[in-house]
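Missing here: one protein chain of the complex. Every other protein chain is in place.
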Amino acid sequence: MDITQIQNRLNSLSGWQAKYREIMMLGKKLPALPEALKTPDALVQGCESNVWLHLDLDENQERLVLIADSDTRIVKGLLAIILATYNNLLPHEAKEVDAYELFEEMGLIKHLSPSRGNGVKAIIERIKAQVNAFQ
Amino acid sequence: MDITQIQNRLNSLSGWQAKYREIMMLGKKLPALPEALKTPDALVQGCESNVWLHLDLDENQERLVLIADSDTRIVKGLLAIILATYNNLLPHEAKEVDAYELFEEMGLIKHLSPSRGNGVKAIIERIKAQVNAFQ
Amino acid sequence: MIEQLRKDFPLLHTQVDEQTLCYFDSAATTQKPQSVIDAVNKFYQQENANVHRGAHTLSAAATTQYEAVRTKLADFLNVAAKEVVWTKGATDSLNLIAYGLSDKLNKEDIILISPLEHHANIVPWQQAAHRTGARIETLPISPQGILDLEASKQLIKTLQPKILSVCHASNALGNIHDVASLIDIASRCGTITVVDGAQSFLHLRPDLTALGCDFFVFSAHKALGPTGVGGLFGRYELLNDMPVYQTGGEMIERVSFSGTTFRDAPGKFEPGTPNISGVIGFGAALDYLNAIDDSALAHYEQCLYRYLVDALSDIGGVKIWGDIKQNIGVVSFTYKDEHHFDIATFLNTYGVAVRSGHHCTQPLMEHLSLSGTVRVSLAFYNSYQDIDTFIDALKDTIDMLEE
Partner (left out) sequence: MIEQLRKDFPLLHTQVDEQTLCYFDSAATTQKPQSVIDAVNKFYQQENANVHRGAHTLSAAATTQYEAVRTKLADFLNVAAKEVVWTKGATDSLNLIAYGLSDKLNKEDIILISPLEHHANIVPWQQAAHRTGARIETLPISPQGILDLEASKQLIKTLQPKILSVCHASNALGNIHDVASLIDIASRCGTITVVDGAQSFLHLRPDLTALGCDFFVFSAHKALGPTGVGGLFGRYELLNDMPVYQTGGEMIERVSFSGTTFRDAPGKFEPGTPNISGVIGFGAALDYLNAIDDSALAHYEQCLYRYLVDALSDIGGVKIWGDIKQNIGVVSFTYKDEHHFDIATFLNTYGVAVRSGHHCTQPLMEHLSLSGTVRVSLAFYNSYQDIDTFIDALKDTIDMLEE
């Protein structure tokens, strides 16, 4: 599913039970990160649970490739949304995207606990910083 | 005025303006303590304003003689009531008297600020302690 | 009875996310009866004034009320009013005590605590140890998280600690500790004993004279009272002997640039304007507690707790941590390897409010090899219906996780 499909799907569901279930399912589809890649420098600071994130350019050194994992299913689902947003974009395209705003549009930020919301923000900030470093 | 007269007079007055005025007037009738008698050991601890108190037996070593002063007029008035209660009693009579209760009966304790009420208590405690020491 | 009492707590009847709320986070903070809310309200509407040294009627009345609550609390705990100090809460109280006792510590000394302590009963002692060179040692607990009482007594005798500080009941697991018997041994060793009563105040209503401790701390917000207020009891001689902690107005006898003198306890530990409305609201909480039959209430809480433990035990994969025999009504559990946060988040979508995480007891979690648990903490205002709702929601959650 691309990000628009995810967005439509989440918006179509009523009630937080269904939405969180869907988010969790998105997480399930994300492959687990090999233990070897769960390195300290891949850990995103500022998240309550563990979040590991790697961001790189593809073999042509063109488009973004992100892989990520978390020890909680729901955060992993949130990561799936973030990855769907950024994966495969050109760096200059990624600069135009504001995933946090997207989360806000879906009403997710308002419903997440503030520390969880700050975690999402920390992940997105980290992506932005790395994308900027590519240019 | 003896203590019963004072009590009757205060009870007959309505309103705290009149009562405090009367209390102050009682204080005015109390002679000032000579400066030489305002000694540190005459100072009663636990009062917000300065209160000096001397308690002794009369020349026949029989009846209580109290002299006291304060730098505030109202406390001096309260002292006048306390002195009227204890002066001229035999020590064993004084032991039966509870001046604090008397103040409570007149509604004065309830109306005094708590620290002022504690001051009155401290004065009475001191008198009691000294009276006990006589026996 | 309980149906009647539940009516006194307005928050229990609010809807959260269009769900009826099942509040299971009373160990974090309790809900407040209407009478407490009203007392705070009335104070601000009709009685608001600063306390102490005010000559006007409002100030005198506020002071009288404020001091009357001190006496009420002292009666509740069976100690003297002058042994009660008002603070910001249990954390503030423990900091005051750990600072105040530092003078008595040197690098030969041991501070003995349990591995079950809340961070508030660990870190201030670490700071005191750091300042003085004293050493922190911990009491023995089982792999399950239960204090080994006999071995603990033995350890106290062996170590002869200068200070023993333990919780009366664990906030993470709910375990009740037989602090009286620990204090009994410790006192004979000349140990100063501190009891963290944050969790026991409401559920066990301790008689401090019977417990025999030297210090006891609590937070009002965990016992039906307002936030931002708590207190401590200190045996007068020890209490008054401690150096001043925070300084400022009210707590002084005389200030001058050549030297300042302080009042006696409790005054010397209460600088500045106190949380007047908080204390007065807490007075209403004590009135509320005094008005209900506490043995009936304790019995009900225990029945509720049994019902919860039994229902949870029937669910395969659920593991309950801690002592389920002596417990104030807190269930800390894990389900297989699922993350506590996922479970709590799903439960919340059913209106079930639980807490998840380390519960400010990281050393304990480390001991249990857990990143955290889901914690269901009960109070007398919970109903059997609440528990049924929780169990149903948990089953749904598990189904979803297992999908």
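Just so it is clear, A, B and C label the chains in written order, and each chain counts residues from 1 on its own.
Assume a residue touches a chain if its C-beta (ideal position, glycine included) is under 8 Å from a C-beta of that chain, and two chains touch if they have at least 3 such contacts.
If you're wondering where the values come from, they're calculated on a predicted model, not measured in any experiment.
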| item | value |
| --- | --- |
| Among A:99, A:112 or A:127, residue touching the chain not depicted | A:112 |
| Contact with the hidden chain (one of C:152, C:332, C:356 or C:373) | C:356 |
| Contact with the hidden chain (one of C:20, C:78 or C:127) | C:127 |
| Sole contact to the chain not displayed, among C:65, C:91 or C:334 | C:91 |
| Chain C residues touching the omitted chain (full complex) | 10-11, 14, 16-17, 21, 23, 25, 28-29, 31-32, 36-37, 40-41, 44-50, 53-59, 88-92, 94-95, 115, 118-120, 122-124, 126-127, 136, 138, 219, 221, 226-229, 244, 246-250, 252, 254-257, 260, 271-278, 341, 344-345, 347-348, 352-357, 360, 362-363, 366 |
| Absent chain, residues of chain A that touch it | 48, 111-116 |
| In chain B, positions touching the absent partner | 15-17, 20-21, 24-25, 48-49, 71-75 |
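As a convention for this text, only the chains that are shown with their structure count from here on.
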| item | value |
| --- | --- |
| Chain of greatest Cα-centre distance to chain C | B |
| Averaged-CA centre spacing for the pair chain C and chain B, given as whole angstrom | 46 |
| Inter-chain centre distance, chain A versus chain B - centres from mean C-alpha coordinates, in Å | 79 |
| Centre-to-centre distance between chain C and chain A (centres being mean Cα positions), rounded to whole Å | 39 |
| Junction residues of chain B, two or more chains touched | none |
| Multi-chain contact residues (two or more partners), chain C | none |
